[in-house]
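A protein chain is absent from this complex, but the other protein chains hold their places.
The chains carry the letters A, B, C and D, assigned in the order they are written, with residues numbered from 1 in each.
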Amino acid sequence: MKLSRRCFLSFGIGAAAGITLSPLPWKLTDDISIWTQMWPWTPVPPDGAYTYENTVCTLCPGGCGITVRKVDERAVQIAGMEEHPVNKGGTCILGNSGLQLLYGPFRVEAPMKRTGERGEGRWKRISWKEALSEVSSKLNQIRASGNPHQVAAVSGSKEGTVARLINRFMTVYGSPNFMTEPSIQDSYEAMLYLMQGATGSAGFDFENADYILSFGSGIIEGWGAPVRMFLANSNWRTKGTVVQVDSRLSNTAAKMDRWISIEPGTEAALAMGISHVIIKENLYNKGFIKEASEGFDQYKKLVLDAYSPARVSDVAGIDPSVIEEVARAFAASKHPIAICGRGKGDVPGNIHEFMAVHALNALVGNINSKGGVWTLPKNEYIRWPHPIMDKVASLGMQQERVDGAGSKDYPYVQSLLNRFPKKINEGSAYPIEALLVYNSNPLYSMPDTKAVQAAFDKIPFIVSFSSYMDETAKNADLILPNHTYLERYEDVPTPNGLQYPILSLAKPVVKPQLNTMHTGDVIIKLAKCMGNSISGAFGWKDYKGCLKQTLGSRWNQLYKKVYDVDSGFAPNKWVFETPSGKFEFVSSLVKNADENNIGIPHYYPTALEGDEKKYPLIMVPYGSMKRATGYVGSTPFMLKAVSDETLVKNDVLVQINPKTAQNLGLSQGESATLTTPVGEAQVKVNFNEGIRPGMIATPTGLGHTGYDEYMGNGKGVNANQVIGTVEDPLTGLNMAWGIRAKLTRS
Amino acid sequence: MDSELIPEGVQRCSLGKFLLWIGVVSVVLLWGVYGMILCWAKGLNQTNMNNAFGFALWIWADLAVIALGGGAFFTGFLRYIVGKKELKNIINYAVLIGFICYSSALLILAIDIGQPLRGWFIFWHANVHSMLTEVAFCLSCYFGVLTIEYLPLILENRQIDKIPFFHNLSHNMHEVMAVFAATGAFLSFFHQGSLGGVAGVLYGRPFGFREGVLIWPWTFFLFTWSAAACGPCFTILITKITEKVVGKKLVKDNVVELLAKISGWMLLTYITAKIIDTLYWAYVTAPKMGFTLDQFYTNNPGSAYGYWILIMEVIVGGVIPALILVTRKGRQTPLLLWIAVILACVGVSLNRWVMVLQVLAVPVLTFENWFTYFPSWQEIATTILPVAYGTILISLSYRYLPIFPQESELNPPPEELLSEAETVQKEAIEQDMASQDLTPAESAG
Amino acid sequence: MFPFSFEWTWDMSHYVFHGGLWYALSIIGLGMTYCIGKSAYDTITGKGGHHEDH
Amino acid sequence: MKEGQHDQHIKKYGMVIDLDKCTGCGACMVACMQENNIPFQKDETDKMLSITWLRVFKLDNGKPYPDTDICYLPRPCMHCSGIGEHGHSPCVSVCPATATDYSMETGIVSQIYTRCFGCRYCMAACPYHVRHFNWWDPVWPSGMERSLNPNVSVRMRGVVEKCNFCFQRYQIAKEKAFTEGRTEIEEHEYQPACVEACPANAITFGDLLNPKHKVYKLKQDPRAFRLLEKLHTNPKVYYLSSREWVREAGDNYIENEKVDVEPKKH
Partner (left out) sequence: MSASQEKAKEVSAKASDGGAGIVFIFFIVGLVVSLLVGWVLFPKVLYCQKEQPFDFNHALHNEMVLDGCQSCHFFRNDGTYSGAPKLNQCIECHTDVQGITKDEEIFVNEYVRNNREVPWLVYSRQPDCVFFSHAAHVLAGEMQCKTCHGHIGNSTSLPVYEYNIITGYSRNIWGHNISGIKKNTWDRMKMDDCAECHRENNVKQYSVQTKKGPCFVCHK
């Protein structure tokens, strides 16, 4: 076989030569090279025709116009709508990442019925028909027992047709218990009512203002209509002065022209102190005080007696000269505005602080005039005929609300959601048999989540309309998922803080991706399922028909242009609807206004929850644009943008002054236990020179337990777990800006 | 069993012991291979590298083994170009160590890059301005040269040598070895230099940047020089360790001394240049970029990059061994020689460490902090892998190839073992030896 | 590496760099070809060499 | 570039970021992620593993309460034109496989993902940390890949990526211009996603060589500074700040060095 070996060798050489002379190795090299550059598991987004559709973002009450870029039927980007007067082309971080809320796997795919224990996460998909019959039979059953008032509804907002449809449903069903998520708007409304007799919301002509005195408002942290505030702030960098009063170096404090650091919770005292200087130095607007105000003398006396800069300086911990300086600058400006409502404005606040701050606007006469604080009428475009109520409904509606809002104890507010869990847990009101939750996530976003959970546990039937598997949906018995905001029609009323009325229309930019249904349609269908006495109030074919009819002649304009500004609106300068027809420094709408100055702007220290000895520190929650705190959670992209000074792996970092931390024997990055009278949380320590010694700041918007891991499940701690509520004595609204706390090494 | 393969005139331990030894080292090797496979299959998320430490332990290991493997090119240079005849007695081992170092470096690079299957783009789509391209080209070419230099040694195995073609091949390769060695020295000069240039050209990295009047990174020359100085030290060190392990003298003292002496002078001149470089850098280059030496060495977490590292590198790992090696007494005293070669190796490794890790750890943006990094077990395993692989290759080569020409001269075998043809007898003796209770040193030999 | 790769340009840096590379590769390649060729020739002609020179 | 090829169409795109206006809200970061198909992980808290082409840094003045001050600084790729503006930015010249390139036409530093094999030398070269490595395979939670932008290809594991001033938008704008019979594009037609999204209008983008573009004037603002000018990287991103300590934070200064960050007189 020696020959064959040589032959074999020869064959091999021939073959090698042949292969080399053939395209095989060269082509193969090229193909393999391409193969290594185009891994088949790397997704390739399909291309197509690009279209751009305008709509309005409804992820927060900011009301920005957005342009959604589509590739064929896929939405691929959200940008600000250039022409929209609110945001003029800008978007916030949440709005920009909205597509993740459209396509995320944490959406509820279809109507779901709970099969396991509550919150366990075991569900059964049901049809819409089944879902509707489930709810209607349950509600009919409650109604048949004569207790329709034992059904409650929570809505994210009280404005807009969907919220109003729910409210209307509740009315004809026979329950007064329609509640909405609280915010500083409630306080502003109550304050405007007390001082100006107005039933409307507050608008601020920031575009024309030249001096802003902000008492802790997070101007660039989500307060008001966020993007509009960013734009206003950018203009102030060259054409205005902003003074931020804050007990910590918030982003706003850092970015504004001047930061005045005060003792936390003494904003009202400082406002009164500034008043003192303005009045004492005769810097106030005499015309306004003379012509348009009432009770000035009494207010003046109070201010001069009790709020001298020296005394305020003791309380607020600042130099008296600072008070004088700010007062003079404020009064000397052409269009100064004083604003309040802390941080993002999701906690209403102390009404007397609002009054004290607003009194400053009155002193300079900058109310309902250019560059000042305006009163906007209630959104009046929804003019539905009063529903006809049957006897059951009428009786039900005569029952007192479970949260006490509008009762003789709390006459100035329409909803007190903060009192709801308390009343249920106390068992002092009638029981709630069923709860409908729309555009709201109370189990996450309400203070003292433990108490809220306990209250919800007592409610036998909870229906969520959420598009997402949020905490409340997860704890519901039935989920009737709504379309997401990019899949549905919705009217968007004037955003918070805007000084002129504007109506926008959100339109579906993509087809519904899942088996969801517009909550408006669900309510109309539900009403139709429930018999004549209820369905009679819902004469519309569907939600779109309802909306079209409601908007009437404005529909076409809105459909084409997305927004419609009420150009005829102008504020009634110095005209007030109080009994005296004037701006009332001493509110005549408050009984015994003099008693403890209850009807007059004044300062009193907030009684924070907790014993000072046991809890030597003060904990304040703080928000950021980078973390969504409302109904929707932070998107994966937002969590990517969250700083490593806030979150490290799954641990939240609480901000603390290095000196305080060293006194407690804590070092940077160390694990610690944060304890408050309400709860306890495992945290890590972050040294932050921007925090006042003796205080801790805890980031909000973290620690979700619904959604999924990409949306921050298990990341950090929900700040609402460790903060409680403090009731404002006059309005009943929550005014807790902090809580006593201790931080111990763990 | 394998006596047919063992070179003539030398003694080796029993096959069983040898296999046991190989087996033990293989466990380490397999651990490294496992780490390597993890990195390839799951990606570089298996490491603790991050966007600040794009270069980390592996690149250090690469630079270090290449520097230590520099003994091959420099000894070759001395042997074939300069003509230091004595060095022929250590050149084989230098080549083997070089071969191990360079193949390890290439292997590590293959793990280190994000898309190993596209690694050849560095050749195909070469950017000639990149130091790394130069490194890759010279490194692989020089690896080729080392393979060529190592190949005749394999061919000299007793059984392979019997095949006339291989016998002739090894002979012919020896004939032209000077050409290969010269090419190797040329390539080595450039890639050692360009490895130095890797950090030296980074004008965004004040710690590493060292460009001078010639618009050429000075680190280029410092790296070549240091590799030439410390590579032979590593060769000596490994030779000494091998001698300790096998319990025999393998290379004559005069050979080692000659190499040590040349090394010492290289090291002395290198460290002088290095000190000048450091001073110029500290007083001229860095301040131009807004940095002081203090900023480079203080305020870092746990003082991982403190002044100690500079002192360790320059004084302890440079000046001291240089002084020991240049003095006759120093290199003739075994303990001092040991200390000197170890320190030199530590010094050059530290230098490479600094030029990889510290370059990246120093914050350049004023609002960033020092970056910290600790390798993951996968990185450590794959870095130890070459050590295990090298140990196995050395063991195999020592057992079956005539690596040390002076071994039989230095270790004359007992008379009765000289009748090499009688394999049966030899096997019997081996079994005999195995059955006796030998001392560890003997058994290892 | 080759003149037909996209990155190739006919300029000084390419001449120097690739010149060096191809020079080294040629020496390695030609050297090995010579050794193998000569060994094959030696084997066939039976003129084996000896290792005594190293 | 060869003789005779020089023409007036050469542009140098750059950015001016007004730090007085920037609120650190992060909208730019997210707009960038959405535009450029940037993947995300369950845990993105280790910023040295997280891919953010544009990252907002928080700077502080290091003083104790209440004299503390902070400033946000968004950092995209600086698109350095390098020493002598020859286009040899720190990263470009080091790439062994020519996967990153500098275009003299636009002044943009590009990254070609299919050419990159992940040696990360460019990352070591960049003092701004703008380059990011794909440590993981890019995986989108089920359904979320539907929002991927077809104009940008998704990067595979093991390659380096970075900001390219949304060059795809330049290409799209060019296509539109061609349809309309133009060869040049207007300033507003090519704006990166971050600029478009910024709710504070803090970022301005345009051709630094074109006197008609806003950035041309803004870069001469007395408040203007660039990051690490001493390294001669010649970045094309300018920052504006009226705060001296912020301008000072833009570069390293040795003790007693005369710091030239006073606002320049017009």
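One rule holds in what follows: contacts are C-beta pairs under 8 Å (C-beta built on N, C-alpha and C of every residue); 3 or more make two chains touch, one makes a residue touch a chain.
Keep in mind the model is a prediction, meaning the values are calculated, not measured.
**Student:** Among D:T23, D:S50 or D:N164, which residue is in touch with the absent chain?
**Tutor:** D:N164
**Student:** Of A:A15, A:A144, A:A310 or A:A454, which residue touches the hidden chain?
**Tutor:** A:A15
**Student:** Counting contacts across the full complex, list the positions on chain D that touch the omitted chain.
**Tutor:** Contact residues on chain D toward the absent chain are 1-2, 5, 7, 9-10, 86-88, 92, 95, 98-106, 108, 110-115, 151-154, 164, 167-168, 171-172, 174-181, 183.
**Student:** Tell me which stretches of chain A touch the chain missing from the display.
**Tutor:** Against the left-out chain, chain A lists 2-3, 6-8, 10-19, 21-24, 26-28, 30-32, 34-35, 37-38, 40, 44, 49-50.
**Student:** Considering the whole complex rather than only what is displayed, give the residues of chain C touching the chain that is not shown.
**Tutor:** 4, 6-7, 9, 11, 43-44, 46
FYI, only the chains that are shown with their structure count from here on.
**Student:** Give, as an integer number of Å, the spacing between the C-alpha centres of chain D and chain C.
**Tutor:** Computed value for the inter-centroid distance: 47 Å.
**Student:** Suppose each chain is reduced to the average of its Cα coordinates; what separation in Å results between chain B and chain C?
**Tutor:** Computed from C-alpha means, the inter-chain centre distance equals 25 Å.
**Student:** Among the residues of chain A, which are close enough to touch at least two other chains?
**Tutor:** Within chain A, residues 37 contact more than one other chain.
**Student:** Give me the residues of chain C that touch two or more other chains.
**Tutor:** Only 7 qualify.
**Student:** Give the list of chain C residues in touch with chain B in this complex.
**Tutor:** 1-2, 5-7, 13-14, 17-18, 20-21, 24-25, 27-28, 31-32, 34-36, 38-40, 42-43, 46, 48-51, 53-54
**Student:** Would you tell me which residues of chain A are touching chain B in their complex?
**Tutor:** 32-33, 36-37
**Student:** Okay, in this complex, where on chain B does chain A touch?
**Tutor:** Residue list for chain B touching chain A: 115, 117-118.
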